[in-house]
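Here the complex is missing a single protein chain, while all its other protein chains stay put.
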Amino acid sequence: MPLKEVAKFSVSQLQVLDEHGQLDEKLDPRLSAADAVRLYEAMALGREVDQRLVRLQRQGRMGTCPTCTGHEAAVCAPALAMTERDWFVGYYREIGARLMRGDSLAQSLRYWHGYEEGNLQPQPGRTLPVTAIVGAQVLHAVGIAYAMKYRRETDSAVVTFFGDGATSQGDVHEAMNFAAVWQVPVVFICVNNQWAISQPREQQTRSETIAQKAIAYGFEGLQVDGNDPLGMYLATDRALRRAREGGGPTLIEALTYRLLMHTTADDPRRYRSDAEVERWWKRDPVPRMRRYLEGRALWGEAQQQALQERMRQQLDAAVAEAELREDWRPDLLFDHVFGAPDPELEAQRQTFLAALPAATAVDAHGA
Amino acid sequence: MPLKEVAKFSVSQLQVLDEHGQLDEKLDPRLSAADAVRLYEAMALGREVDQRLVRLQRQGRMGTCPTCTGHEAAVCAPALAMTERDWFVGYYREIGARLMRGDSLAQSLRYWHGYEEGNLQPQPGRTLPVTAIVGAQVLHAVGIAYAMKYRRETDSAVVTFFGDGATSQGDVHEAMNFAAVWQVPVVFICVNNQWAISQPREQQTRSETIAQKAIAYGFEGLQVDGNDPLGMYLATDRALRRAREGGGPTLIEALTYRLLMHTTADDPRRYRSDAEVERWWKRDPVPRMRRYLEGRALWGEAQQQALQERMRQQLDAAVAEAELREDWRPDLLFDHVFGAPDPELEAQRQTFLAALPAATAVDAHGA
Amino acid sequence: MAPKLTMVEAINLALRQEMERDDQVVLLGEDIGVNEGVFRVTAGLHKTFGAERVIDTPLAESGIVGTAIGMALAGLRPVAEIQFAGFVFLGFGQLEGHAARYRSRTLGQWTVPLVLRMPYGAGVRAHEHHSESREATLAGVPGLKVVIPSGPRSARALLAAAIRDPDPVIFMEPTQLYRAFREEVPEEPELGVIGRAHVERTGSDLTLVSWGAMMLPSRRAADALARDQGVQVELIDVQSVAPLDAATILESVSRTGRCVIVQEAARSFSLASEIVARINDQVLLQLEAPVQRVTGYDVVTPFFQRERLYMPNEARIIAAVGQALAD
Partner (left out) sequence: MAPKLTMVEAINLALRQEMERDDQVVLLGEDIGVNEGVFRVTAGLHKTFGAERVIDTPLAESGIVGTAIGMALAGLRPVAEIQFAGFVFLGFGQLEGHAARYRSRTLGQWTVPLVLRMPYGAGVRAHEHHSESREATLAGVPGLKVVIPSGPRSARALLAAAIRDPDPVIFMEPTQLYRAFREEVPEEPELGVIGRAHVERTGSDLTLVSWGAMMLPSRRAADALARDQGVQVELIDVQSVAPLDAATILESVSRTGRCVIVQEAARSFSLASEIVARINDQVLLQLEAPVQRVTGYDVVTPFFQRERLYMPNEARIIAAVGQALAD
């Protein structure tokens, strides 16, 4: 065996609905009319929320927040493929999908406006809150998947989202390796939007694709057009089925693009060209999905008008609700350091409350 | 592009001198007689030191220490391929190679016997000390390689060693990714000895080979018979040349086996079969290299006898030197927390020295 | 009579009984299964409960902590082992950023009831990185509990309590005590109380505070002081570094007016410093002499040849008590 080949691998790319609205019939997941409309509406709502968040932030009514424009297919189609029994373990750029999972829009607005209260979701069920530490949640996903396997919850798998930048983190590596060794039901979705703040994808890693990173762990990786809602649905659905059947993890690389700034504090023109951004606007997933619905005669201008109006109302109501501070209690955090009260913390709470009038004055001044 | 293949990869395995002493002429690196003998002697010395360390430990004259038996080809052949200008960044299982690099045997014995003094090497040059935190040193290697590239030291590259278990660590992942992105001159040698203490290779990671992990970073990985000194030499030499020429990193997976216990505190019969160990003894690299020398008429029983005698003397002298405590100064560590004295530490030193008589009594009692 | 167990056996008993009681308790770590742990703490458990509940993980500490967090979020009760405390800092990001915060940031909607066990401390002639005492680094993260037993019985009771605790608990096991002595440990489950110190010996002359392996020389010093000098110290075993039971310590100091704190850890930024600060806050005016801290030094933890020289011992404790009484 002087110099012999011992292993061979390949990486494939999936696209079902291309940027011209052309559908690959053989791969068509044949969404029901209801699902197809639901998916489009979720994508449209995600887009709408994004624009409102930016506007609110510019008006000083919102904290620094990330944008999701461009990611709608990559995150909403997987959410459609998931059931309530599946776990959603995301990062910070999936607003549309989180709303599909039952998160409250008003609460999400509160979260980004710097209130812990915003993390209280009406029925958190199996949707974890936003995480800000890049990559960390991917390990949590694998631990949850272990619990599902351990409990024989064969109707449940875990879908976890992270960015192209996150693939550099040790935690993401450790997570994929643990998942493979344990053969647990988890789907890794890398939302490869070509940038990690100002770091372009090619300088994040030298691999030709992100999908091929799965080879390092011995499971399948697939590259998907992340702006293709049907492709993302199909890939996630297949991976989820495999996971639930005991086939272990899959890595899906969703090739997409962050069309706006990293967060409202970022100015992308510092590091990327308008031409590049323009090219990607042509591949925008939201109109692509709309054209698909129109092709199936499920959508038209009237529906669009109605949807716009519904979204506007929904957003106005959510903003109003989010801006209520009825439940505001300054010392809330002292309640939740531990599951039971601690004397030292209670003493500190008294100090805190005694100092509050002066602190509130400073706050008004400083804010 | 519905479902199209976008990337293809393969992994090869290299062997030059097989377990029956059969040489692949086409791949023969044609070592000079002097180099061939030097390599064998280093391997033999590594083996000898290992056995002595275990004996000393059993006699209570040595701390807990790892064994290197079986790894001689995997570590000494790369050391032969390296020049003084190259950096050696190892872990804890390369004693034979470290001695080739100029480390003092007596100092190494001191190190394993719990003396900081043992880390003082006569000419540390470009050989970093032993590291115990699994995987951490691999990042240091990449930083050093960056420095070499930055300084245009084109005659210098870095070779770093780590185990199969270490591949699970986030640090090793981050290191390989940084190295690829930076295209720095570093050779990653994974000494895959099939075990990480009691964890077998297949439960460490599900990938078919360790070599294929390089695919995740976009550089070449190669599997080498790690018990084949010529194969290891050839692979390292090629990778070093490529590195020095600006071709970036390479991953070499050295397929070998830890023939003895993990450390003197370990009992491998708790977790692996004698039969498996037996099979690997048949592939022992040291006799393989000897047969190769004999085939080239460079070695015989007389040389072997002389070598044994030299090694015995060298070891006896080193043990005697290591056991001298002439330079022993209890408060040594206070000197080296920082590069300049600090008043608080100096005050603490006085407390320490004042308490020393009583502490020494305890020590005699407790040790 | 209850059997006499070493601390290793007592910890093993707690693990076994908690696993029998609750099938959501799973163990994970490096070499804890087939090999039964490098200190044999998990002896027999892999055989009894199988590989699914006693999980040999890949070699990655952040992975161990991070997946344990996920397990806990999903309702399991993971008891993870870090092979030596020196390696826990590879998982510190997960502890600080996630285990410690989930309850607080979600106002109790999500919680992380995990236990992270780890041998720690010097005194067993181990290799570098295997002998640190960094309890303060962990206890300094709000949201983490840190518990340190000082003998077989407290180890068993506190570990059982940690496993049933609704919050993340770091359970630090002094290697020096693993087989240092045996103690009767009742077969029926005992539950310690996290957040409570233990007054091991009452006395009115001085309050002696310690924890973990340093309880050994502290006990010997207390005996010797009583025997040789008629000095009656009140000996307090801290047990719970976070939350800290300051009340018990302060009450004692307010009576005795004098205090010596003995810790293995380096001197600065330590639990001893924190206790002094609490004394300052609340009982300074009852203090008759400066608090004496008998501690490790602010140096990198020495290799094993020097470790005993750097660790507090009976003589240093007795000298500090003498100083506190003389001041």
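Just so it is clear, A, B and C label the chains in written order, and each chain counts residues from 1 on its own.
The rule we apply is simple: a residue touches a chain if its C-beta (ideal position, glycine included) is under 8 Å from a C-beta of that chain, and two chains touch if they have at least 3 such contacts.
In this text the structure is predicted, and so the values were computed from the model without any measurement.
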item: Visible chains in contact with the missing one; value: A, B, C
item: Listed residues B:33, B:147, B:306 or B:324, member touching the removed chain; value: B:147
item: Absent-chain contact - pick from B:133, B:265 or B:311; value: B:133
item: Candidates C:59, C:79 or C:100 - the one touching the absent chain; value: C:100
item: Among C:16, C:40 or C:129, the residue in touch with the chain that has been omitted; value: C:129
item: Residue numbers in chain B that touch the chain omitted from display; value: 87, 89, 116-117, 119-121, 124, 128-129, 131, 133, 136, 138-148, 150, 170-171, 174-175, 177-178, 181-182, 332-333, 335-340, 342-345
item: Those residues of chain C which, in the complete complex, touch the missing chain; value: 61, 86-87, 89-90, 92-93, 95-97, 100-101, 104-105, 128-129, 134, 136-137, 139-143, 242, 244, 266, 268-274, 276-277, 279-281, 284-285, 287, 290-291, 293, 298-300, 303
item: Contact set of chain A toward the excluded chain (per top definition); value: 63-64, 113-116, 132-135, 165-166, 168-171, 196-199, 203-205, 265-266, 270-271, 330, 332-334, 336-337, 344-345, 348-349, 351-352, 355-356, 358-363, 366-367
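Rule of thumb we're sticking to: only the chains that are shown with their structure count from here on.
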item: Longest centre-to-centre distance from chain C, chain (CA-based); value: A
item: Approximate Å spacing (C-alpha centroids) for the pair chain A, chain C; value: 40
item: For chain A paired with chain B, centre-to-centre distance based on mean C-alpha positions, whole Å; value: 43
item: Averaged-CA centre spacing for the pair chain C and chain B, given as whole angstrom; value: 35
item: Contacts with two or more other chains, residues of chain B listed in rising order; value: 168-171, 203-205
item: Overlap residues in chain C, where contacts from two or more other chains coincide; value: 58, 60, 62-63
